[in-house]
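Of the protein chains in this complex, all but one are displayed in their positions.
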Amino acid sequence: MSEPAITARDLTRRFGSFTAVNAITFEVEQGEVFGFLGANGAGKTTAMRMLIGVLQPTSGSATVAGFDIKTQPEQVRRRIGYMSQKFSLYEDLTVRENITLYGGIYGVSNQDIATRTGEILTRIGLEHVGNELVREIPLGWKQQLAFSVALLHRPGVVFLDEPTSGVDPITRRRFWELIYETAAQGTTVLITTHYLDEAEYCRRISIMVDGAIAAMGTPTEVRQAVGAATLDDVFLKLTRPGAAA
Amino acid sequence: MRAFLGFVRKETLHLLRDRQTLAILILFPVVQVLIFGFAVRTDVEDIAIAIVDPTPDIATNQLRERVATSDRFHLVEVVPGTQGLELEFRRGTIRQALVLPRDVERKLGRGDSLPVQLLTDGSDPNTGGIMQGYATAILQRWYRDAVPAGGPLRIEAETRLRYNPTLESAYLFVPGLIAFVLTIMSALMTAISITREKETGTMEMLLVSPIRPRAIVAGKVIPYIVLGFIGVVLVLVAARTVFGVPLQGSLLLLLAESGLYILTALALGIVISTRAPNQRAAMIAALAGLMMPTLLLSGFIFPLDSLPWPLQWLSSVVPARWFLTIVRGVMLKGAGLATLWQETLILIGMTMFLLAVGSRKLAIRLD
Partner (left out) sequence: MRTTFFLVRKEFLQIFRDRTTVFQIFMIPVIQLLILANAATFDVKRVRMLVVDEDRTTVSTGLVERLEGGRQFRVVRYEPSDVGVDYALLDRQVTAVLHIPRRFEEDLVRRGRAPVQLVLNSEEGATAGIVQSYATAILDSYARELDRTLPTVRAGSSTVRRVAPLDLRTRRWYNPTRNYKHWMVPALMVSLTTIIGLLLTAQNIVRENELGTLEQLNVTPMTKLQFIAGKLIPFWLLALVIFSLGLLIGRLVFGIPMRGSLLLVYLAAAVYLIVVLGLGLWISTITRTQQQAMFVAFFMILIFLLMSGLFTPVESMPKWAQLVAEANPVKHFVGIMRAVLVRGAGIETVGRPIVGLAVAGIGVLALAVLRYRKSVA
C-alpha cells in the first residue's frame, strides 16, 4: 500500500489559554476523499490551516504528500492545492488572468498554462466569460473556478475549506462531480464542510468536537460507533451529549 | 432616540478597541507639536561662511573676530584667494563668502572706498536674503566702527515685532498645527469610517434599521468630534507647558471655534466618502489630496500675502486657511469675536454647505 497522503500525530494548536485543536491523530490515503466535519468553531479550519502550512502547530507533527509540515514546508507547498472559504480569487482580475497568475507562481510552463486554461474554461462552461472580471461572474462559477485553479498545477493533495457554502444545490452537485473526477485521477481531497449530506459523499469522515476528533471512519462506521441512525443524530449526540437520539 | 444612542455607543466602542489607531490618534498631535516646536525653525543660524583676506591686518582681524564670535555665523575658513570657493559652494560646505580687498587698513585710513564682495548661496531665495541681510549688517557695523570719524549717514530702524516678539517657532507653528491636525484626522477618520461600512456591507444592515440615514452619519461622526477635541486639548497643553505658547485670548472662544472647525473637517470627510468607491480611494483622497494643499495654501508655513492672486482665491476655499487666522488671532493676538466674526461666519457657511452636499449625496448613494 502506498504511503498515506496526509498523516497527523497529536497535532495541537493553542491560542493563549484556548486550545483550538487538541492532539488530533489521523491518516488520509492517497486518492481518498476525506471529510472533516464539525460545528463552527470546532477546530476544523484551524487544523486545515496547519496542514497547508499557514499556521504553525503548537505541538505534534504532520506530514503532507510525504513531507513534514514543520521542517519541509516549501516542498509541501509545491505539492498541494488550496481553496479557501472566500475562494480567494482576485476579484479585479479576469478569469484568464487569475489562472495565468497561479499557473505562473506554481511554475507551470506557459504552454501548459494556455492548454489548461482552455480545458478549465470548457469544463466549467466559462468560455465566453474568460475575459470577464471575477467580480462579475456568478457565485457557482466562481466556486468551480477556484477549485480548478487549486488543481492547476496537478497537486497530489488538495484542501478544500467549506467550498460549497452559499451555493445552490445544483451547483453543489456539479461540484461534487468535479471532486470525484479529481479523486479518480489519484488526487487526495481533504474537505471541510458543515453540510452533513456531503459527508455521505466522502469515503471517510472525521467529526471534530471542541478541538478533538470525536469520531472517525466511513459514514457507516461512524453511525454504528456512535449508535445513531443518521449522521444528523450522530452530530447531535456528539455535540450535545445530553440530547436524546 | 435610543437606537441612535446605541449606535453612537457602538461606534465609540469600535474606535476604542482599535488600539493601534487610537494610540496614533493621541500620540500624533503631541509628537507633531514636539517636532515642530523643537526642530522646525525658519530663522537662520550657524551660517557656514568663508572670508577671503589677501592682506590680513588689524582692521580685517576685527572683522574676522566679529564673524567668528557671532552666533549667526560659523566661520569655516579664512583664505588668501578665491580659488576653490566655487567648488565649496557647490558642495554646500560654505554658504557665504566675504571677499575683502587688499590693504584694508590703509584704505580705511585714507578714506578710500572699500569694495567688498559678498557672495551668497541664493538657491533658497528666502534664506539667501536673510543670510545676506545678516552679513550686510555685520559688515556695516564693522565698517562704521572701523572708520576713523563720523561715518556715513545712517537711518537706524528700531524694529519691534508684535505678537511674536521672539519669533518663536512654536508660536508660529502651533496654531497651524492645530488646524492641520484637525483637518487631516477628522476628514480621514470620517471618510474611512463611512467607506468601511459600505465595503463590509454592514451599511445595508444599518439602513434597514429604524435609524434614519442622516442619523447614521451623525452617529458615526460623534466619536470623532470628541476625539478631535481631545486632540486640540492635547496640542494646547503640550504647546503651553513645553513651549510656553501664549493664549492671549479666550480659551472658551478657542474651543468653540475648534469645535466648529472639527465639524467642517468632518463634513469634508463625509463628502470625500460619498465620492470614493472604496476605502483605499477615500484614504488616498483625504491624505494625498488634503495634505499638501492644507500645508501650502492655508498660511501655515508660507505667508498668505505671498500667494499669487489666483491662488489667493483658491486658498479662500480651503477651510484651514480661515481657521488658522482665527486660531492665530485668539492665541497670539488676543483677538475676540468682534475681530473674527467674518472668518467664523465663513467657516459656518462652509460647514453647512459641505454637510448639505455630503448628506444629500450620501442619501442618494444609500438608496
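By written order: A and B. Residues from 1 in each chain.
Here is the rule we use: a residue touches a chain if its C-beta (ideal position, glycine included) is under 8 Å from a C-beta of that chain, and two chains touch if they have at least 3 such contacts.
Values in this document were obtained by computation on a predicted structure and should not be read as measured data.
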| item | value |
| --- | --- |
| Chains shown that the absent chain touches, full complex | A, B |
| Contact partner of the left-out chain, one of B:Leu75, B:Leu188, B:Val245 or B:Ala320 | B:Leu188 |
| Among B:Gly6, B:Pro80, B:Gly129 or B:Gly349, residue touching the chain not depicted | B:Gly129 |
| Full-complex contact with the absent chain, from A:Ala23, A:Ala39, A:Leu55 or A:Leu196 | A:Leu55 |
| Of A:Ser88, A:Thr171 or A:Thr239, the residue in touch with the unshown chain | A:Ser88 |
| Hidden partner chain, residues of subunit B it touches | 18, 20-21, 24-25, 28, 31-32, 35-36, 38-47, 89-92, 95, 111-130, 132-133, 136-137, 139-140, 143, 147-165, 167, 169, 171-172, 184, 188, 192, 196, 276-277, 279-281, 283-285, 287-289, 291-293, 295-297, 299, 301-308, 310-311, 314-315, 325, 328, 332-333, 335, 339 |
| Residue numbers in subunit A that touch the chain omitted from display | 52-56, 73-74, 77-78, 80, 82, 84, 86, 88-93, 97, 100-102, 104-107, 133 |
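We take it that only the chains that are shown with their structure count from here on.
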| item | value |
| --- | --- |
| Centroid distance [mean C-alpha coordinates] between subunit B and subunit A, Å | 57 |
